[in-house]
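Complex shown without one protein chain; remaining protein chains in place.
And now, subunit A:
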Amino acid sequence: MMDFRFDIIAEYSHFFLMGTLLTIGLSLAGVFLGSLMGLFIAIGELLENKFIAFIFKAYVGFFRGTPLFVQILIIYFGVIPALFGEANGIVSAIAALSMNAGAYIAETIRAGIQSINRGQSEASRSLGMTKIQSMRYIILPQAIRRILPALGNEFISLIKDSSLASTIATPELMYWAQSMNAQYYRVWESYVSVALIYLILTLTANFILKHFEKKVPVK
């Protein structure tokens, strides 16, 4: 510890910056695409058609029941090459993170939808609204307000989980820490630096989300 080398951190600062931006990008893409998928899956799970609902439930079961790391490897080495003919780290990372987050977010959204009093859907249907109109104008707006804090937590999880993308040659933050360690055999400088950066990211995200929650009252 005595000879903590700030000079190599300075040397890597540019890479850490680029890595941090990519980490933020992966997390934002994950939570955005994951939310869209989550909404789609949640509605699929609530369909009266038991067979279709089962397919969505199976999806959620798979992505929640297997390690994200395994999913990343399957998508990077299997799915993306099969679809596009070549491997691509960033695309695979975004796909894996979104698909995984989608499964978790779907459960949150489903619980949010089911937490809305049945009377709300009965009242809207009694006014002549279709199921879709009732969902769109009455149920979802109320459910989303209840879901927002959980979505924020999912975003924070994604910031941390995206570090797994370093294993598939995606130059995010963790990737550069490992490069630094490989180049200089300096464990503390590389890993403590990125740990601090991750901490700053999650704390900042948490702060922003708490601020945001106060502005959107649960009505």
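Throughout what follows, a residue touches a chain if its C-beta (ideal position, glycine included) is under 8 Å from a C-beta of that chain, and two chains touch if they have at least 3 such contacts; residues count from 1.
Rule of thumb we're sticking to: contacts and distances are computed from a predicted model.
A.B. asks: Look at the options "cytochrome-c oxidase", "ABC transporter permease", "DoxX family membrane protein" or "Polar amino acid transport system ATP-binding protein" and return the one that UniProt uses as the protein name of the missing chain.
C.D. replies: Not shown, but named in UniProt as "Polar amino acid transport system ATP-binding protein".
A.B. asks: Which one touches the absent chain: A:133, A:153, A:179 or A:206?
C.D. replies: The single option touching the absent chain is A:133.
A.B. asks: Which listed residue, A:142, A:167, A:181 or A:206, touches the chain dropped from view?
C.D. replies: From the options A:142, A:167, A:181 or A:206, the contact with the absent chain belongs to A:142.
A.B. asks: Mind listing the subunit A residues that contact the chain we can't see here?
C.D. replies: 117, 119-120, 122-130, 133, 137-138, 141-142, 145, 219
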